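And now, subunit A:
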Amino acid sequence: MSNFEPKIIAFVCNWCTYAGADLAGTSRIKYAPNVRIVRFPCTGRIDFMLLLKALQTGADGIIVSGCHPADCHYTSGNYHARRRWMIFKTLLDFIGFDTRRITFSWVSAAEGAKWAQLVNETVAKVRELGPYTEYENLNKLGVGSITEVMNARTA
Partner candidate 1 sequence: MQELHNKIKSMLEGNSVALFIAYQKNSDGKITPTFITKPEQIKKAYYGDDCRQNLAVYVHKHEVKHFGKVGILANIYTLKALLQIYAENQFKDDYLKIVTVNPKGAVVEFANFQEVENYISENKPAPNPEYVAQVEKLSNLGREERWNYWLNELSTCIKCYACRAACPMCYCTKCTVESNQPQWISAPSHSLGNIEWHVMRAMHLAGRCIECNECARVCPMDIPLNLLTVKINEAIDTEFGQEAGTKGKLDFALSTFKVDDKENFIR
Partner candidate 2 sequence: MEAKNMYIPYQMRIEKVTYEAPQIKTFKLKFVNPEDEAKFSFKAGQFGEYSVFGEGESTFCIASSPTRKGYIECTFREVGRVTAALANCEEGSIVGFRGPYGNTFPMESWFGKNLIFITGGIALPPLRCVIWNALDWRDKFKDITVLYGARTVDDLVYKHELAEWDSRKDIKLIQTVDPGGNTPEWKGEVGFVPTILEKNPPSSKDTIAIVCGPPIMIKLTLPILMKLGFNHEQIFTTLENRMKCGIGKCGHCMVGNNYVCKDGPVYRYDELLKLPLEY
């Protein structure tokens, strides 16, 4: 899959990671262009459904990043987020989503280099994993279905 260009969606918090990404830009650090950044006031505001929506509309990888613990502009947003990610990662893994494609991280406003490195590593890993098609056009599966018990698709 040499020419596969993965689409990565990054959900980042405005005060730290977004500023860090901005710093990477102003200090001319080159990093892979595959990332589309979505800015949130805080990681505490990143709803888990958004990650599902991103995977469903064609994202091959996801980065979720915000302030380090104790740095949160709203004091406890990232603590709540941390618990939410722990539980959500367990649930997605249990259902069988490919959680290797979801990278969680803390990037502060001063860590432009870490942001660039994070993006490059994620893009490389997802490029090697290939496109994530398991969770796409599932809204066609079962439409007009005449069988209630779908045939077992396990290998």
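How were these picked? Simply put, all candidates are chains of the complex that A comes from, given by their letters.
In the analysis below, a contact is a pair of C-beta atoms (placed from the backbone, for glycine too) under 8 Å apart; a residue touches a chain by one contact, two chains touch by 3 or more; residues count from 1.
Note that the structure is a prediction, hence the values are computed from the model and not measured.
*Asks:* Quick check: counting C-beta contacts as defined, which of 1 or 2 touches subunit A in this complex?
*Replies:* Spelled out: of the options 1 or 2, subunit A touches 1.
*Asks:* If we count contacts the way the header does, which residues on subunit A are in touch with candidate 1 in the complex?
*Replies:* Subunit A reaches candidate 1 through residues 48-49, 52, 56, 69-70, 76, 79-80, 82-98, 103-106, 118, 134-135, 138-143, 148-150, 152-155.
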